[in-house]
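Some notes on the structure that comes next.
Only one protein chain is missing; all other protein chains are in place.
Up next, chain A:
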Amino acid sequence: MVRKLVAAAAGLAAVLLVPPLVGSGGDADVGERVRGLRVLVPNSPGGGYDVTARTAAKAMEDAGLASAVEVFNLPGAGGTVGLGRLVNERGNGKLVMSMGLGVVGSVYTNKSPSSLADTTPIAKLIEEPDIVVVGKDSPYRDIAGLLTAWKADPGGVPVGGGSSPGGPDHLAPMLMAKAAGLAPRSVNYVPFDGGGELLASVLGGKVAFGVSGVGEYRDQIQAGELRVLAVTGPERIAGIDAPTLREAGLDVSFTNWRGIVAPPGISDTDRERLIAAFARLHSSPQWRDALARNGWTDAFQAGPGFGEFLAGENRRVAEVLKELGLA
């Protein structure tokens, strides 16, 4: 009841507010400064989507692409609470949501009534490959050794990841298992609350190997505390001496990504304006700096292309989760 009221109110507000904006704007607005954009972050302050959103907002303002960008958090249920809110704001051309691969899986595990297919895709911004990593005292010297042991006794080779089931670090080992001929159900996956909590268990050898984003572990890798056995992405990572999974003979390519989506039913003008704004962000020096500072890989893909990509990711995630009985 409450939700319906909120939805109705939001719908009413959208109907009342949006036409004047569209009317006064027109095509001439594309490429101009965006005013009063609000960015919804569906996880808590300091989380991945939050850092991306705040960094992008700051870069947009510094580059003079937008003014008064407001970033706000609506955390809950792996991002699906925020997704529900976004979908309810039908037609609101001043709202976008920062999201990523994790939300795709959460839609299934949380049985969310709204899905990403309901949103208007704006742009994919960044990518981060996962790494297959062990502590320095681990018996596994290379990926081949690990795979042999894993195939022999999947239950006795626990794998740790920094996300709950359905999240990126969960999907990566499941896809690896499938490619290696193991049933995903036989994988002994131990979830941790983020890559940080996982780190202690990998360092201490509590899990046989860990799968997580490379960003948080660079220093430990450099210090020799961690050994990277493989990179899950299509290419090697500069500065890290490890093959890709493909090179190691496992036909998997997996990258975590983050991007921006808008509410459903926004006008074409609004959509063009938002895509143009993020395209200009992408080519700004401020964004380049931010990418370098955070160690993110640029993976810009705008509008319809991003929409097709989303649909593809959705299929891939659904397939894995179905086999595990989660979708």
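Everything below uses one rule, namely that a contact is a pair of C-beta atoms (placed from the backbone, for glycine too) under 8 Å apart; a residue touches a chain by one contact, two chains touch by 3 or more; residues count from 1.
Basically, contacts and distances are computed from a predicted model.
Hidden chain, UniProt protein name from the list "Potassium-transporting ATPase KdpC subunit", "Phosphonate transport system permease protein", "NAD(P)/FAD-dependent oxidoreductase" or "Tripartite tricarboxylate transporter TctA": "Tripartite tricarboxylate transporter TctA".
Although one chain is not drawn, the whole complex shows that of A:V190, A:A279 or A:A318 it is A:V190 that touches it. For the chain left out of this panel, the touching residue among A:T148, A:Q222 or A:S283 is A:Q222. Touch with the hidden chain on the side of chain A covers residues 2, 44-46, 50-51, 54-55, 57-58, 72-78, 80-81, 84, 109-112, 155-156, 158, 164-166, 188, 190-191, 193-194, 196-197, 199-201, 203-204, 206-207, 215-216, 218-220, 222-223, 225, 293-295, 326.
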